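After this line comes subunit A, so read on.
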Amino acid sequence: MRTLGMAMAVIAGLAALGAAGHWSGDAAPGGGVITGKVKFTGAKPVMAKIDMTDEATCKAKYTTPPTQETVIVNANGTLANVFVYVKSGLPASYQAPAPSGPVVLDQNGCRYHPHVLGVMVGQTLEIKNSDGILHNIKAMGKKNRPFNVSQPNVTTTPRTFTAPEVMIPLECNVHGWMNAYLGVLPYPFFSVTGTDGSFKIAGLPPGTYTIEAWHEKYGVQEATVTVTGSETKTSDFTFAAK
Partner candidate 1 sequence: MTTADARAMQPPFPAERGVDAYNTKLGMWVFLASEVMFFTALIGAYIILRFGAPGEWARPGTVLNVPVTAFNTFLLICSSVSMVKAYASIADGNQKLLKFWFLVTIICGASFVGVQAYEYLHLIHRGFVPSGVRDGSELAELVANGTLPGASLGLYGSTFYTMTGFHGFHVTCGVISMIYLYLTKVLPGKYTQQNYGGVEVIGLYWHFVDLVWIILFTIVYLI
Partner candidate 2 sequence: MTTVAGTPGVGHTHHDDRPFIRKYIFSTDHKIIGIQFLFVSLFFLLVGGLLAMQIRWQLGFPNQPMPGGKLLPETMAPDGVILPEYYIQLVTMHGTFMVFFAIMPLLVGVYANFLIPLKLGAHDMAFPRINMASFWAALLAGLVMLSSLFVPEGAARAGWTMYAPLSARPDLSGAGLGQQLWCVAIILLGLSSILGSLNYITTVINMRAPGMTWFRMPLSIWALFITAILGLLALPVLSGAAIMLLFDQTIGTHFFDPAAGGQALLWQHLFWFFGHPEVYILILPAMGMVSDMIANGSRKPIFGYHSMVFAIIGIAFLGWIVWGHHMFVSGMNPTLGSTFMVTTMIIAVPSAIKTFNWLGTMWRGNLRFHVPMMHAVGFVAMFVIGGLSGIFMAATPVDMHIHDTYFIVAHIHYVLFGGSLFALFGAITFWYPKMFGRLMHEGWGKVHFWLTMLFYNLTFFPMHILGMAGHMRRIYDPTMYDFLKPYQPLNHFISISAFLLFAVQAIFALNFIISLFRGAKASMNPWQDNGLEWTLPNPAPHGNWAEVPRVYRGPYEYSHPDTTEDFLPQSQKLPGDPEPAAASAAGH
């Protein structure tokens, strides 16, 4: 029974991993598209190993020692886990579509999947514990009501957010290495770079936008992009090692 549960948890976790590979907000079909890559230059930083000896359940889910996820440089020299979003430029009259379905944040193998994610205001974030050991989720939003709840076993806790905020840090205090970042926006124009370092923001009405790329270690960069009609514009970012 327990083995089955664990296997299912692993499968669920992998599924979530796959989904996290390239995730962006839902947008209305049509409209302008901004796409691009986030490149990385300089020496690839070495991420510290995580000591999971204390949590056999989590440790068993890895064949090689897990590492921190602060900086993930992809094989093609791009940077993963960069949150790219439209910072400003939408007309005041813009009506965002209702969010479609929940976003899942999975805690599996004592790490958050995905590590960086976005939700819309009012959209449900399903916080899932696939490990079956105690995790707590502490979200210290400044514009959103902070919360700090625990999940002692396999369970899912839904949460919604009321105000735009980039970014809300999430952490688990039982496992000091576990952290994630959540961006909350009133519209679906955000994207997180995945294993190929690319992002795509679709369905934009015509206009001139300031878009921002946010990385947890390397900070933010801005770009201005003008979209007319349903064209695709490219805007790349480059973060340098510090």
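How were these candidates chosen? In short, all candidates are chains of the complex that A comes from, given by their letters.
We take it that contacts are C-beta pairs under 8 Å (C-beta built on N, C-alpha and C of every residue); 3 or more make two chains touch, one makes a residue touch a chain; residues count from 1.
Everything numeric here is computed off the predicted structure, so don't read it as measured data.
One candidate among 1 or 2 touches subunit A in this complex; it is 2, while the rest do not.
Of all the residues in subunit A, the ones that touch candidate 2 in their complex are 134, 136, 138, 140, 146-150, 152-153, 155, 157.
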